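For this depiction, one protein chain was excluded, whereas all remaining protein chains were kept in their positions.
Letters A, B, C, D and E mark the chains in the order given here, with residues in each chain numbered from 1 onward.
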Amino acid sequence: MSDVAAEAPEDLRSTGPAIMHWLWRDPSADPLLASCLATVRDDDCVVLQAEAALASVAAEQWLPGRRGRWLVLRPDLHSLGLQEEDVASDIECISMDELVSLSVRYATQQSWA
Amino acid sequence: MSDVAAEAPEDLRSTGPAIMHWLWRDPSADPLLASCLATVRDDDCVVLQAEAALASVAAEQWLPGRRGRWLVLRPDLHSLGLQEEDVASDIECISMDELVSLSVRYATQQSWA
Amino acid sequence: MTGLAAKPVGLAFCRGPHDGADARERLDLALALAAADWPLSLFFLGPGVQLLRRPAVTDELRDFPAALGTLVMFGVEQIFAEASALERYELAVDDLRISAKAISSAELRSAMDELSCLT
Amino acid sequence: MTGLAAKPVGLAFCRGPHDGADARERLDLALALAAADWPLSLFFLGPGVQLLRRPAVTDELRDFPAALGTLVMFGVEQIFAEASALERYELAVDDLRISAKAISSAELRSAMDELSCLT
Amino acid sequence: MVCHSPDQLLRARAAVSFARAALKAGHQLETIFFYQAAAAIGLATAQISSDDYDPRRAWQELATEHELRLLICVGSAQRRGVVEESLASGFAITGLGQWLAAMASADRVLRFP
Partner (left out) sequence: MVCHSPDQLLRARAAVSFARAALKAGHQLETIFFYQAAAAIGLATAQISSDDYDPRRAWQELATEHELRLLICVGSAQRRGVVEESLASGFAITGLGQWLAAMASADRVLRFP
């Protein structure tokens, strides 16, 4: 069985629908982070919710080799004492209204918590 | 400031009393595991309590370069579906009575949870 | 949009057996869905694979095997365990309490594609 | 055995600001000890260093700075933050909400040696 | 389906404000189902510090404005001491059957862990 890190990206060229992944835990205490990273496809979307928003700061460290569209919510950033400037450049800062309108575009939502 | 992994063992040759460290969390979700490992001295003792008992099985993976005396409680092993044979050879399986008599020998107890 | 009932529901077990009541309460959810003949797939991910460990002795704290056995009795067959997690916790597929298929991340993703929701 | 009061008590903050009520309730403990003039050392370890982050805007969820400021007012001076954790969460010592000393693992261990208990 | 404990404030606010934003965007939302630790959100006897975000009040306000049903799973409630006498106004205790019925009529179900 293949290891998470050894997974080749082309294995994920599935024909299924795109998924919106929701991450919820502080990246340093999240045993599911690697599992999530390994299942994300280029047309997927990943939302760093609540404590997971911390992963948007030292993103190279927490989220190496990420694919897909990555999002973080502004209210979460502010409650964690972070500013938009702290966030990695390829991660978008959005509002809750934007998240709602984005989420209906994905047939399946998956919570990693 | 030195990194946890780069810490030289000789830095820990303190003259203070030995400490009993208590680890409590599943090793895959424990952000404090590295912090604890880096402060353990040769004359210390580390108890893998509750979910932390899982670290006694794939110990090379979870607890690399460990120093000191390592313990795990038999009731925890059993409740996690593990047997004494599963435990790494340098980790001792003990009873709660043995833990009590050991713990009074250490002036300070530190919970990592 | 189509109704949820058109495709199977996926339930993901991501926490260990004694890490709070999470595993116990998600099993209740699985039992309710299975009893209502709802098509169901179960995923054991990360620390959740520990739920599948066959116990050496009966656990005095909480009895999981009964609930897992009932799910199999109800005809739930789509049971998957994350291969990398099995490895990390030193679990062999033959040692599991119920029969589960070890899947890679790519296979996990393909299985997710078949679901109406995964929760 | 000597009484606990002979040496300072160490309190370790190991969880983030919004990971349950842990941080809030440990601050209450620190305030009670400080108010009783109990010698006290505070340690911010792992995700706990996030409690020291100076907020960009006031947090509508819960107000930590007030309690931390009170501790400083009560004369608590022994405040330590794990250097490797500060680095991991990209925090600079100058950016912290209250003045804390960044310490290596070896220094953390030496500081622990001075305590009657660390909890 | 809301599953987080009432003291996980980031998660609690995420759930409430997602629901509010979805309603604002014209989505139909009928039932909020409280499962696991979230059952304690409906506990009237729990005192919340006046400075803190209050998930119980936030849900009550949203429910009143939009005629939402706030249903707590009976199993989760019993485990956490939430009984009819200690139930906050606006909340009701119900069985998993109600959740199944809501699932059957919904286009999607979102979990807030």
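Heads up, the rule we're going with is that a contact is a pair of C-beta atoms (placed from the backbone, for glycine too) under 8 Å apart; a residue touches a chain by one contact, two chains touch by 3 or more.
Source: prediction; values computed, not measured.
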Give me the visible chains that the unshown chain touches, in label order. B, C, D, E
By the contact definition given up top, give the residues of subunit E that touch the hidden chain. 7, 40, 43-48, 78-83, 86
Name every residue on subunit D in touch with the hidden partner chain. 1-5, 9, 20-22, 25, 28-29, 32-33, 36, 38, 117, 119
Subunit C, residues in touch with the chain not shown (by the definition above): 18-21, 60-63
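FYI, only the chains that are shown with their structure count from here on.
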Moving only between chains that touch, what is the shortest number of steps from subunit C to subunit D? 2
Would you kindly count the fewest steps from subunit B to subunit E, each step being a jump to a chain that touches the current one? 2
Two or more other chains touching the same residue: where does that happen in subunit C? 46-47, 117, 119
Residue list for subunit A, restricted to those that touch at least two other chains: 26, 28-29, 31, 50-51, 79-80, 109, 111, 113
Name the touching chain pairs, please: which are they? A-B, A-C, A-D, A-E, B-C, B-D, C-E, D-E
